[in-house]
Structures are given as C-alpha cells and as structure tokens.
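Here the structure is laid out as structure tokens; the discussion comes afterwards.
Of the protein chains in this complex, all but one are displayed in their positions.
Lettered A and B in written order, each chain numbered from 1.
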Amino acid sequence: MAVEFIDIVETSLAGIGTGSLMALTGVAFVIIYKATKVINLAIGEMLMIGAFVFYGFSAGLALPIWASVPLTLVVAALIGGLIERTMIRPLLKDNPVSVFMVTIGLTSVLIGVVELVWSAEPRRLPEFLPSQPVLLGDAFIPSKTAYSFVIAAAAMAVLITVFAFWRGGIALRATATDRAAASSVGIDVPGVFSFSWMLAAVVAALAGILVGSVGGISSAMGLFGLSVFVVVIVGGLDSILGALIAGLFIGWLEAMVGRFMGGEFKLLATFTILLVVLVVRPYGLFGTHEIERL
Amino acid sequence: MSPSDSAAPVRPPAARLDVENLSLQFGGVKALDGIDLHVEPGSITALIGPNGAGKTSAFNAISGFYRPKTGTVKLDGVDITQVPARDRAKLGLARTFQNIALFRGMTVLDNIKLGRHAHLTSGVFGAFLYWGRTRREEMELRAEIERDVIDFLELDHIRNVPVAILPYGLQKKVELARALAMRPRILMLDEPVAGMNREETEDMARAILDVRDEWGVTVLLVEHDMGMVMDISDHVCVLNFGRRIAAGSPTEVRNDPDVIKAYLGGSGDPRKAALDGAAMGEVA
Partner (left out) sequence: MRVGTAKQSYAADEGLFKTDTQKVWFGLLLAALVLFPLNGSSYWMFLAVLVMINVISTTGLNILTGYTGQVSLGHAAFMAVGAYTVAFFDGRFGTPVLLNLVLAGAVAAGIGYLVGLPSLRIKGLYLAIATLAAAVILGFIFLNWTPVTGGLRGLNVPTATIAGIELATPDRLYWLVMPITVVMVLAAKNLFRTRVGRAFIAIRDRDISAEIIGISLFKYKLMSFAISSFYAGVAGGLWAYLFRVVTPESFPALASIFFLAAVIVGGAGTIVGGIFGAVFMTLIPEFLKLSATALVPWFPDASIYLAPVRNIIFGLLIIGFLIFEPMGLAEMWRRTRRYFALWPFRT
C-alpha cells in the first residue's frame, strides 16, 4: 500500500486537532495537580459531564448556543466546586493515595449520573460549528476539527496569560510551590483549592463540548481521559507546557496509528509510550523532578 | 537493668568504621567536603556541629542512602562504599532516623521483628503454610526478641500496641529496639534524644550506654544535646559547613578554639554555656 504524502499531512493535521483537545483537557488536569497535588482520575468524566450538560441546555432545553455555552461553563464550575468541597477537601490532609481513589469513585458516580439522566445511548450535539471544510494548501481538514483546534488554542492562550499575570494565577502558583508559605503571606489556600477545581471543571467542560461536537457524546466518552493521562504523564504532571506539547504529540500519534495501522492499535500505541516514559523518565518530559529527602 | 544474666546469645564483635575523604554534593551545593571519621570498636562516637553542618548528610552517606562523590566508607577495613543500603544491614550496620521512621501501621512487636528481616531465610511458600522451618524460625525469632530486646529496653507493656499511638519518646525507643534487633555491630543513631524532655533523655542515654556495655556494639550518634554528648561519648567529631573542624575527646573538643568559634560565630554568645556541658536545647 503506497502511502500518499497528502494522506500523511491530512492525518497529521486531524491528529493535531484532536491533540489540541487532549492538551486542553490535560491543562485542566495540570491545574488541579499544581494547586492541590491531586491526581484526578476523573478528568475524562468531568469532560463528559460538561458535554452532557451542554447537551441538556442546547438540545434538551433548545437554548441558543450563545446561552448554552456560558450556562454549561457556569454549571461545570459549580460541579467542580461541589466535588472539591464535599469529596476532596475532607481528605487533603490524608495520604495522596486516598484522594486518588476518591477520584476513582468519582468516575463511577459521574458515569452513573449521566446514564441515569441521559441513558447510555450515544447522542449527537446540535451543529454549531461552521460546516465548510477547511483547506490548508491541498490538505483537507474537517471543519469541526479545525474550528475546535482554534477554540482550544484560544482558550489555552487565555489560560496561560491568566496564569502569568493575574493575581489569582499567581496565588495558584504560590500555593503549588508551598502551601504553608502561601498561607502565611495571606493567600486563601482553601479558596485556591476550590478555585482550581472550578477552573479545571470549566476547562474540561469546554473540552467536552468540543470533543462532543466532533465525535458525539456518550457515557463512555470519559475514555478520552485515558489518553489525557498519557498526555499529562508524558508531559509532566505539573507542566502546562508539557501538557500542550504532549497533547499535540499524542493526538498526532493516535491519528497516525489509527489511520495506518488500524483503530485498535491507538490505545496500544499510547499506552506503550506511557510505559516507556514511566520507566525511563517518570516525572515526564517537562515535569519537576522532586528530590526525595529523608 | 536485668537481662544480661539470661544466657546471652553470641554477640557479633563490635565493628570499626573508617570514613575517609568523604564528599557529597547536591547540585552545586557541597554538603560534605572531604571529611574523615574514625570510629573505634566498642566506642561511643558523637558527630556534632551547628545546624546544616552536614551531620545527617554524613549519616546518610555512611548508611548508603546518598552516593558520595568521593571518599570511602570502610567497615572493619572492608570498603563498603558501593554496597547498597539494604545490604549494609546484613553487614551489621543499623541506624535510626532523625524524624522516626517506624512502620506506623504495625505493632511494636512487628516493628522490632522487622529488624531481624535480613537474618531470616524463610520464603513465600513456607509463609503460606506457616509450617516446618518457617514456623520454627518465627518462634525462635519471637523468643529471642522478647529476651534480648523487649526485656532489655523494657517495652513489654506496649509490645502489642500500634506504634502510631505511642508518645514520641517511646517511639524513639522502639526505633532503637528495631535497630538492636538487627544484631548490629555498629549502631548509628540520628538525634536519639531530639525533642525529649530531661527524664526521657536520661532514660535514652542510659539505654545507649547499656547497649554499648552489654551488647558490645559500636555506637555512632548525631546529637544536638551537648550535655548528653559530653556525658556519654568517648570521642567527638565536629563538623561545620561540611568540613571536619575538630575531633578528639569531649574535653579536647570543648576547648578547641575552632569549635567555640563555629558554635558562637563570635564571642559573648550565651550559647557558650552549651559547650560547657549544659543542654543546648536546639531541638530539631
């Protein structure tokens, strides 16, 4: 089978499109990890619940897009805050493994809630992105992929700017560096924790809307989270830049493997990469290598 | 003190420890800069120095947690610099930690039993059946630990208590017990009395002297409590900024001008009293 160059280019572009969504979800994961040191295994399900809430507003209540999106993000923020207050905060002083397992429980709860309200049937989101395909030179990119890439890129640009310059972003980074010190200079550390979960939920919900508009939504779409773990581990759990680069890379890799080897090899490829990274460089490509002190 | 009259098992001979030209570096920071340390068999040697002098780093390098940049660690003349930490246990090197590193979920008895882990041999299949050799080995272990460690350190009343709920002083003692169960030839104690009150400190000091006298084991300790160091040590080695600045008997060290300077950084500091034998109270 001769592989045509244009085929490679188109697959790569589509992969980078998906990768940008992985990167965006990865950033949501990193925000939580940076602020609270919690490994949130339910990030894929937070994405899912965001997509379903959007479905509820846009299809269920038939609200226009300009109302559905902000409403979804507000609801997502509330859900994120609720999770943090009721499930995460009571355990923050415990060992990290407990909190990690709480997020596993959360996975199961969120899937159950979605199936209870919307059933396990896959659904389609209302069309809201332009359907005119995008041509980049000779390469043809599906319009939804292209537009969701643009939106994801814009969202990440905003996030990075916020983190760098806004007071709250600085408070978040200070908390990430040293909780006790942050608290002693007057930063409201519990507030930062809540805020980080709310922000992450918003980012994940946005990613969920985009993922859902490209590929439809279902109670199994949390599986997207599996690839996102690979992204954040390859990139380094506490590195936003790492999530960006690894997200684009994993998205590209999955697309290439899926196109040229078959869909069933996608997860195999990503998880093999994951195992290699875990063994060779456990703190990721851009993560902080914590020196263990006795 | 009771137990030495019960037929004591054959104690392994006390070990000699020689550290030569030991250097250690973290990134660009020199934690240790070519220190020498000689610990005579059967002695109590103290490693002292102001905060950040490199005492604990030296300890960690000697016990094999940190890989030194240069230098050798010799146990009875045998170079063990490259031996991994876990294999040093078998050679007779036992240590305790500054901030207690017990197994918090286990009872005192199980913690102490763990000290003997490297000396036992039973494997996983024996363990499932708890039969024959495994059973015998566990029974002997229990009897021996009761006799040599639990009675000796007077821990009988708490043997089945989870260590997590014990008060600080007792936890320190359990950690010493666990180290003793390793049948050490050299015992390394990292701040054995830090955070203890007067009474607990004296109790621990007595325990250390007893261990040396009755077990015939070499003791190397890091400690801030000058009173105790001066009282029980045969030999004192002083570190400052990763270098050895003095070594000798407690009296010699106390009068060494470099040591006085290191501790006082000038003159007229009330801490002078510390070197004269009073407790420094500089508790980690």
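FYI, contacts are C-beta pairs under 8 Å (C-beta built on N, C-alpha and C of every residue); 3 or more make two chains touch, one makes a residue touch a chain.
What you are looking at is a predicted structure, and each value in this text was computed from that prediction instead of being measured.
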Of A:Asp7, A:Asp94, A:Glu127 or A:Asp178, the one touching the omitted chain in the full complex: A:Asp94
Residue among B:Arg67, B:Arg86 or B:Lys261 that touches the chain left out of view: B:Arg86
Candidate in contact with the missing chain, chosen from B:Pro13, B:Gly71 or B:Gly126: B:Gly126
Contact footprint on chain B, counting only the chain that is left out: 63, 65, 85-90, 94-95, 97, 101-106, 110, 113-118, 120, 122-124, 126-130, 134, 137-139, 142-143, 146, 178, 182
For chain A, the residues touching the chain missing from this view: 39, 87, 90-91, 94, 96-98, 100-102, 104-116, 119-120, 226, 229-230, 233, 264-265, 267-268, 271-272, 274-275, 278-279, 282, 294
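As a convention for this text, only the chains that are shown with their structure count from here on.
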Between chain B and chain A, distance of the C-alpha-averaged centres to the nearest whole Å: 49
